[in-house]
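A short write-up of the structure that comes next.
Complex shown without one protein chain; remaining protein chains in place.
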Amino acid sequence: MSGAAAAPTELAFSRRRRRLRFASRHLTILVGGTLLVLLIALALAAPAITPYDPIALDVTHRLRPPNAQHWFGTDNYGRDILSRTLYGGRISLFVGIAAALASSVTGTAIGLAAGVFRWADAALMRVMDGLMAIPSILLAVAMMTLVRPGVLIVIVAITIPEVPRVARLVRSVVLVIREQTYVQAATSIGTRLPRLLLHHILPNTLTPIIVQATYVCASAVLLEAYLGFLGVGIPPEIPSWGNIISDGRTYVQLAIWIVLFPGAFLGLMVVAINMLGDGVRDLLDQRLASRF
Amino acid sequence: MNAPPALEIQDLTTCFDTHDGVAVAVDGMSYSVGRQETLGIVGESGCGKSVTALSALRLIPTPPGRIAGGRVLLEGRDLLRLSEAEMRQVRGNAISMIFQDPMTSLNPVLTIGQQIAEIGMLHQGLSRKAALDRAAEMLRTVHIADQRRRLEEYPHQLSGGMRQRVMIAIALTCMPKVLIADEPTTALDVTIQAQILDLLNELQEKTGTAIVMITHDLAVVSEMAQRVVVMYAGQKIEEAPVDALFEAPLHPYTCGLLAASPRFAEGRAEDGRRVPLAEIPGTVPRLTAPPPGCRFAPRCPLAEDRCRAERPALSEHRPGHWAACWHAGEMPVAAHHA
Partner (left out) sequence: MPETVAAAPLLVVDRLSKHYIVGRHLFGGGGMALRAVDGISFHIGRGETFGLVGESGCGKSTAGKAILRLTEPTAGTVRLDGVEITALSRRPLHQQRRNMQAIFQDPYASLNPKMTAAAIVNEPFINYRLHSPRERAERVAALFARVGLRPDQMQRYPHEFSGGQRQRLGIARALALEPKLVIGDEPVSALDLSVQAQVINLMVRLQEELDLSYLFIAHDLAVVRHISDRIGVMYMGRIVEMAAAETVFATPAHPYTRMLLASVPSAGARRGSRRRPVLRGEPPSPLAPPAGCPFHPRCPDAVARCRAEVPLLRQVGGGHLAACHLAGGDAVDATSGARATG
């Protein structure tokens, strides 16, 4: 009988410590995810929970600091900052997610084409390089001044500068996958290009695309705020974080709360999305690593 | 020959803490190797042969691994009791290791000269110039021509065989008492492998280094080793002088390995038809939940209740030939051509 069996086979870690280890390893996902879920819930519930109409004026209570009636205070028109912030969150989320989706789909299509069709590679990538050379804000501002403002246009203006990032990533992943044995094996059993793309190459590029999409989302949220701040974003009658901060910019010394709360929410949203992205990437990397 | 062994591992046990429980990768391993002797450690992947060597050199990442018991005696000193600083003095100096993949064992951003000289500077206190001179001398010892030029080159400029020679040069710079070679030729072509094995033998004759040759390749062991240890699922199940192991193996697993190897198996019957290679049914047990009793029992054609309940102790069935089996020597075995 192996006498050493008793001691080593006991778990070195108690159950509680194992739970702690699990939590610490997945900290980014847990924190980021929870925060994001919270913000999304607040934004979605805005019509139900906001005490005031976000665009209602109330000049008798202008520039009030945070108090019992107005938790976040009021702006120079007497509008409730809390209500405006929560409604602004809806816009930011919508724009962020829509831009992330649009740029992911477009970027993936371009990246796939560039990675699979050698003749298209050079042309497509040079166009992408050209787009990347233009600062995204500049590009967005230019677009906005040419077209009548609206939410849809803002989404397009934010999507375009983000496409090259996704396209380059997808292209590099596709180049690796293309050389994998299972792609060659698929060719040997008669798989033709459309199926090869759809069933073999694309599913194996999804992981990095998803991770990148979260970063694009954070970037889009910020970009929307910049555009609003510069006055070329969402039309001023719709409350968005950028607009609110822009409006409050002249009152920074008098009534800092106008800028503070939307700014804080903006920061939290971006941090939450980035943390989620980091966590998802680490999780998927781990699983990949342990598989091989 | 009763000189004390160069390296003696006694009852070594190494565990890994995983999600699925504790995996006992090495369970009470003992072996020893003497001066100018080559000991072969044979087994398939996952049997613990590499982990044993890494444990001896204290290279197991802790966590999740830990050495749960045993002693590793290098010239009488128990390596497991040394501090990390003392251990660093020993590694590369009194005991060295060469690894399987020469592509990843060398640092790609340092020149060959820098990597060999590092050892001399570290352990022998040589100046940079003296260390580089020693490096050139080592390259000559491992039969690399044009030494001065090679010292300036980077690993990627060398072929696999040359990189492995460089690894051997690094390992032998300080004339260690023991060299552990972990699958040193598995990644190499057979003709290059022959060169490397010859080189190891030549260097052993010159320096008297003890070599522990870890491999899954029975042919390599048949050529290089004087004694062989066979491992299965973290345990030693047979140990014998090399000729005895190949001609009259005792443990059913060893018999199975030999019969499954095209090199040593029957090959063709008289009528020219291929004789199927013997298959060992089933798979290796999971180290987190090994079967009670003999670990090979689930796959063994000779297994009985006693085997499943009681782990067989290692006993000396013939002089110098040990096996851990209740039915040692009962497998019908064809003559093996080694």
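So that you can tell them apart, the chains are marked A and B in the order they are listed, and the count of residues begins at 1 in each.
Here is the rule we go by: a contact is a pair of C-beta atoms (placed from the backbone, for glycine too) under 8 Å apart; a residue touches a chain by one contact, two chains touch by 3 or more.
Just so it is clear, the structure is predicted and the values come from calculations on it, not from any experiment.
For the chain missing from the display, the contacting residue among A:R171, A:H200 or A:R281 is A:H200, taking the whole complex into account.
Only one residue from B:L59, B:M103, B:A260 or B:A303 touches the chain missing from this view: B:A260. Taking the whole complex into account, chain B touches the unshown chain at residues 44-45, 159, 161-162, 189-195, 197-198, 201-202, 216-220, 222-224, 242-243, 246, 256-257, 260-263, 265, 267-268, 272, 274, 276-280, 283, 338. On the side of chain A, the interface with the absent chain consists of residues 180-182, 184-192, 195, 199-200, 203-204, 291-292, using the contact rule stated above.
Assume only the chains that are shown with their structure count from here on.
Measuring from the averaged C-alpha position of chain A to that of chain B gives a distance of 51 Å.
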